[in-house]
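A single protein chain has been removed from this complex, and every other one stays in its place.
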Amino acid sequence: MDIGFSEEQEMLRAAACKFLDDECPTTFVRRQMETEAACTPEFWAQLAEQGWLGINFAEEDGGSGLGLLDLVVLLEEMGRAVMPGPFFATVLLGGGAIAASGSPAQRREYLPRIADGSLKATLALTEPNARWDAAGITMTARAAPGGFVLSGTKMFVPDAHLADVLVVAARTRDGSTMEDGVSLFLVPRGVPGLSITVLPSVDATRKLCEVRLDNVAVPETALLGELHNGWSALGRVIDRAAVALSAEMCGGAQRVLDMTVEYAKLRTTFGKPIGSYQGVKHKCADMLVEIENAKSLTYYAAWAVDEGEADAPLAVSMAKAYASDASRKVAAAGIQLHGGIGMTWEHDLQLYLKRAKACEVAFGDATWHRERVARLMGA
Amino acid sequence: MDIGFSEEQEMLRAAACKFLDDECPTTFVRRQMETEAACTPEFWAQLAEQGWLGINFAEEDGGSGLGLLDLVVLLEEMGRAVMPGPFFATVLLGGGAIAASGSPAQRREYLPRIADGSLKATLALTEPNARWDAAGITMTARAAPGGFVLSGTKMFVPDAHLADVLVVAARTRDGSTMEDGVSLFLVPRGVPGLSITVLPSVDATRKLCEVRLDNVAVPETALLGELHNGWSALGRVIDRAAVALSAEMCGGAQRVLDMTVEYAKLRTTFGKPIGSYQGVKHKCADMLVEIENAKSLTYYAAWAVDEGEADAPLAVSMAKAYASDASRKVAAAGIQLHGGIGMTWEHDLQLYLKRAKACEVAFGDATWHRERVARLMGA
Amino acid sequence: MDFSDSPEHAAFRHEFRAWLDTNLDDDLKVEDAQDQRIAPDREILERRIAWQKKMHAAGWVGISWPKEYGGRGANFMQQVIWDEEYFRARAPILPCQSGLNLLGPTLIHWGTEAQKKRYLPKILSADEIWCQGYSEPGAGSDLASLRTRAVDRGDHFVVNGQKVWTSGAHFADWCFLLVRTDPDAPKHHGISYLLVDMKTPGVTVRPLVLLNGHRHFNEVFFEDVVVPKENLVGKLNEGWKVTTTTLMFERGGAGGRDHAAQIARLVELAKQFPNRQEPAWAQSHIRQQLAQLAIETKALQMTRLRGLTRRLRGEPPGPEGSILKLFGSELAGRIADFSSTLLGPYATLDTPTEAVPDAPRWLNRVTGARQYTIAGGTSEIQRNIIGERVLGLPKG
Partner (left out) sequence: MDFSDSPEHAAFRHEFRAWLDTNLDDDLKVEDAQDQRIAPDREILERRIAWQKKMHAAGWVGISWPKEYGGRGANFMQQVIWDEEYFRARAPILPCQSGLNLLGPTLIHWGTEAQKKRYLPKILSADEIWCQGYSEPGAGSDLASLRTRAVDRGDHFVVNGQKVWTSGAHFADWCFLLVRTDPDAPKHHGISYLLVDMKTPGVTVRPLVLLNGHRHFNEVFFEDVVVPKENLVGKLNEGWKVTTTTLMFERGGAGGRDHAAQIARLVELAKQFPNRQEPAWAQSHIRQQLAQLAIETKALQMTRLRGLTRRLRGEPPGPEGSILKLFGSELAGRIADFSSTLLGPYATLDTPTEAVPDAPRWLNRVTGARQYTIAGGTSEIQRNIIGERVLGLPKG
């Protein structure tokens, strides 16, 4: 047993920290928030250069072949920096789905281009019912000469407006279980019948979209993975996404605590630093406990996923449930302890509060994952 | 609008406070805890003398004709003193049921004797299913020549071992609703087939019993209220009991806060009174807020019951839910702030902790009453 | 004990409710009663000024002020009923609210006859809008450590310094201002209370935008601002005493009363919302949480009424206001948190959808909930006040 990061991982963290400090200060984040892309081509190219866009892809797919735990290191730093842009959508979702389900040909077609920054992707999973499991998928894909025709509406699709290709989950038959009958399709941007609307939402550094498919025709080669049996790979992609969000939340929450502690040492009231009052000190201690626990569960979940442990799904839901609550509580406490200044647009805390809220509800909030934990425990 | 107590009520409170300070110090309470009766005949006689045993009964039934709100004043003081003995069982439950459902003859037979202290009573409602509503009643009473025969088991019956008469809720038919078919019977102590076992439980100042009825035969005159239609009156008795417990919890919690504040002013650590640290001060403030809110809801519920307001059941469940949580939290915080000394047998806090726990779960805990609130809100 | 209106009070309530029903146009009604901005923009401000004039003409403004100053001399219970009904009708905040609730009572108590005559009528008529210049950067909860200075120059003061969190300063004509006039005196002494014309040269207003994008608060800078001597309220260096009354009114008034309406809407949403295919309401954890919020809302309401009773019986507003402020603002946060549990990702959308047409309002609550536990005295400060002034615990 050794539950620390390796030297390589610590180096990766240091490099990420330095890069993001230099290239992604909050002034940059704020500028990107104002734009539709939430990211400059230059910055995206730099991410590719760092090797981050293909970090989890196999080497033969143009990636670095690293594991989820390595990505967690990176994501903590990205969370710390509120890094804007479609990294999550492209690497974890669209790229993750292609890596998990794609044929060799499909992987060769897309993954190297994701890794080198020339292609962006996302995953269109959730529908207006706001479920994150197989039962939520009601969009239909019916077989048609030479391919499939997809119809339905997807909601909360991350950065769909930037994606060159969308992986779309649809129902190809009514199976015996909810999982049976789910298939995945590669839908390129601009195809007739596809319309994408950006939905104004809390976190402007990553947009959410409504994606409508009105009789969108795709060829047979658009099928990603096995017909009707798309869920098992997709489920793993969703689990990885949940761990990724947990890691981001850990990084963001740690930054909020750091800012708060720093402020509590400097700011004085009634002649003493506010951090010397137990009302502030004890709250900071509670924040630390929340964060340490969230990290512990997130690291364990990433390790369990990487190792294919039997309890990986349970570990993932435990991490996402705990981190979602922790990050909300920490962000709120951070603002509370900053007082008025923490409520302003000008102060960076708002960036963390908003990202925390977006991550909290994405891919299942704490309540959703607790229910899954109960189901897995009770089985 | 005027939400304060009347001069008469303040006088009643002052008298109760003085009487209990004199006659019911915690040394007395501790002695009574060791006995089965948890009350001396002398003390019971004094309660009768004060007029408290008949406080809510009509004057023609030997009582004082006062309302639930007046009783609330008394119960707060009783809670403050952790008064031992079968007051709740006799006055609120057994006596309350007879007052609510009894024929003039039944009321004349029992209530004056309850009021003068010569008769004790209780209500056998709950069964091993631990429900507090009509659906929980599965004990059967079948008609037999000249009367009824009752069979089944009741649980958590307060002070049944002391009762001269038990009001027993049983099912006389399968009605169209759970409420339909519930009837009440007067079962005297010592009747063949009736067996009562005291269950050791958390609060030794008031015992809980298991009551088994094995083909207990009672005459027709034992029927209390209308056949099959006992629930509507019984529901009101249960609501009054829930308000009574809320009031007791308010009184107990207030006493815990008083003890804690006093201790926090005197006890020093690191050279300062512990009450000057925000860790203690803020917790005391939270205790006060809990208590004030519990009182507000309890007073409103008592008023609404007295006035027969349409929202009385909602108000009752709101009060019991809030007070149950508040009293548990206040007792726990009181012990926490006292530190080690608060965990000892010697310190009186334990009496309050245990009474609080007993009141919390009796006649529905917070979860039970929240569900009822939801049902009433959602209707 | 009686929780219902007396016949006279019921009549008063009925009269005011009927007047509002007839006179309050729909487009004046506020969407979110927790929005405390006197107006989101200038156009709406003008409409609300017109509304206040209409109210005033009908005798419904400043009703608790003495008759001699243009009020009705309404008793405390009538003021409470006024508040409840005004709120219930979803009527907008009166543009002169800080004049009506804070400056007015202060002037009536401490002002000279000339000051009363000069300022009070224009508060009622909405001809002059006031802002409150108390908080300073670096002072925070420790209000009395303020450093904005006023130097005596014979017939006038010269003010230099900075205020912060000044609500509505960008719309205000006048400011009531706390300044230090004796820097050598102990903290609570040496403070004076001045009335400052916002058009005086040297006054600069800079917006402090909130994280939800709302402009409500401002920083106000004073650079060699000349204030005539007759604009001093109360005695020189006794401004702290002058202001304490006002602060009590502010705290007593806090603690949102929009909770019940929000909970009713959440129950509605829970019953409709196709969360996980069955209505959310079918899940006991949703019912439990909604019931708990409803119970806490009722508790807050009843505790408020008990406090009002103490006032009705002639006791002054005391620190029990801190209980309402503390509990009410924390409860607003719990309601917002729950809305996100119920609505999931819909709670993050700043645009109406078919499933949740009022999503933006919920998002605003979700991100803005912290405001209530900070503004007007943080929860930490309220707990100190309760611990020290109510329970008598020693200062830290």
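Order of writing sets the chain letters: A, B and C. Residues in each chain are counted from 1.
By our rule, a residue touches a chain if its C-beta (ideal position, glycine included) is under 8 Å from a C-beta of that chain, and two chains touch if they have at least 3 such contacts.
Bear in mind that the values here come from a model prediction, so they are computed numbers and not experimental data.
K.L.:
Taking the whole complex into account, name the chains on display that the unshown chain touches.
P.N.:
A, B, C
K.L.:
Among A:L12, A:L199, A:A321 or A:L351, which residue is in touch with the absent chain?
P.N.:
Hidden-chain contact among the options goes to A:A321.
K.L.:
Of A:G275, A:P313, A:G342 or A:G364, which one is in contact with the hidden chain?
P.N.:
A:G275
K.L.:
Pick from A:V261, A:V305, A:A331 or A:A358: which residue touches the chain that isn't shown?
P.N.:
The one listed residue touching the chain not shown is A:V261.
K.L.:
Touching the hidden chain in the full complex, which residues of subunit B are there? Just list them.
P.N.:
126, 128-131, 135, 155-156, 199-203, 208, 267, 269-270, 277, 279-280, 328, 332, 335-336, 339-340, 342-347, 349-350, 353-354, 357-358, 360-362, 365-368
K.L.:
For the chain that got dropped from the picture, name the residues of subunit A it touches.
P.N.:
Touch set of subunit A with respect to the missing chain: 1-6, 9, 69, 257, 261, 264-265, 272-273, 275-278, 280-282, 284-286, 288-289, 292-297, 299-300, 303-304, 315, 318, 321-322, 367, 370-371, 373-374, 377-378.
K.L.:
Name, in rising order, the residues on subunit C that touch the hidden chain in the full complex.
P.N.:
Subunit C touches the chain not shown through residues 283-288, 396.
Here is the rule we go by: only the chains that are shown with their structure count from here on.
K.L.:
Report the inter-centroid distance (CA atoms only) between subunit A and subunit B in whole Å.
P.N.:
Between these chains, centre-to-centre, one finds 53 Å.
K.L.:
If a residue has to touch 2 or more other chains to count, which residues of subunit B qualify?
P.N.:
277-278, 282
K.L.:
On subunit C, where are the residues touching two or more other chains?
P.N.:
Answer for subunit C, listing residues that touch two or more other chains: 380, 383-384, 396.
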